[in-house]
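What you see is the complex with one protein chain gone and the rest in place.
Entry: subunit A
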Amino acid sequence: MAGTGSRGRAERRSAGALESEVLAALWATERPLTPAEIQAGIDGALAYNTVHTILKRLYDKGLVLRDADGRRGAYRPAKNAAELTAEAMHEALDRGPDPIAALQQFVTGLRPEEERALRELLAGGGA
């Protein structure tokens, strides 16, 4: 297929971007993660030390909690601000006309036949 590049490290990621990725990885799962698990759960080779540095920065900002659920060295995301944001988001969504619908969303609604086509795309090619 034309233009399908190899799975590569196309761009160096900035510290801020890496921070977002670690935080996203922690939020993607219910259970606390160790730095090694986070390292495995992030796309692309990232040095263990880098993961550790990022976690420390997130911890200093109060965005993650350490030694979560009695698991030493494991991290999980702090929920307070995220819950407040969710509340504010739902408030904005429930109050019509939806001010957030006016934004560019990552994805929009699907028709049934589109849904089928996308499922086939994901089913094909494994991974």
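To be clear about the criterion, a contact is a pair of C-beta atoms (placed from the backbone, for glycine too) under 8 Å apart; a residue touches a chain by one contact, two chains touch by 3 or more; residues count from 1.
As a working rule, contacts and distances are computed from a predicted model.
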Choices "Peptidase M48 domain-containing protein", "RNA polymerase sigma-70 factor (ECF subfamily)", "Amino acid/amide ABC transporter membrane protein 2, HAAT family" or "Glycosyltransferase family 2 protein" - which one is the UniProt name of the chain not shown: "Peptidase M48 domain-containing protein"
Contacts of subunit A with the absent chain, listed as residue ranges: 1-11, 16-17, 19-21, 23-25, 27-30, 41-44, 61-63, 77, 79-86, 88-90, 92-93, 97-111, 114-115, 117-119, 121-122, 125, 127
